[in-house]
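In this view, the complex is presented without one of its protein chains, the others remaining in place.
And now, subunit A:
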Amino acid sequence: MLFIIMKNILYIGRHPEILETVVRLINNNEDWFGAGAETDETAMELFQSINFHIVLLGCGIEPESEEKLRTFFATTNPNCRIVQHYGGGSGLLKNEILSALENHNMV
């Protein structure tokens, strides 16, 4: 019997419409579960509630916030991949996620 393990993906970005779009695109894939957060606080709360495999850092995150988030994620779950998301939509999203999963041999 083959079991497919759902991959949990957290997207963080300051642009609310892009956030909603990216989360919805992630959830279009039946093997991926996507959640989104616009603020650092929500992102950290979510991260403690769900075992995320990948965090995508989206647009508008200030350098200080990025450093704080990266440190928090790496400390809380060192196995989680933190990826800078570029492009803001469907163009690179799937490739970024697949590359992160491949690099962790999680495909």
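The rule we apply is simple: a residue touches a chain if its C-beta (ideal position, glycine included) is under 8 Å from a C-beta of that chain, and two chains touch if they have at least 3 such contacts; residues count from 1.
Definition applied: contacts and distances are computed from a predicted model.
J.: Looking at what's absent rather than what's present, what does UniProt name the missing chain, "Allophanate hydrolase", "Pirin N-terminal domain-containing protein", "Nucleoside ABC transporter membrane protein" or "Xanthine dehydrogenase subunit D"?
T.: Record says "Pirin N-terminal domain-containing protein".
J.: Mind pulling the subunit A residues that touch the left-out chain?
T.: These residues of subunit A touch the chain that is not shown: 6, 13-15, 17-21, 23-25, 27-28, 33-39, 42, 45-46, 49-50, 58-61, 84-92, 94-95, 98-99, 102.
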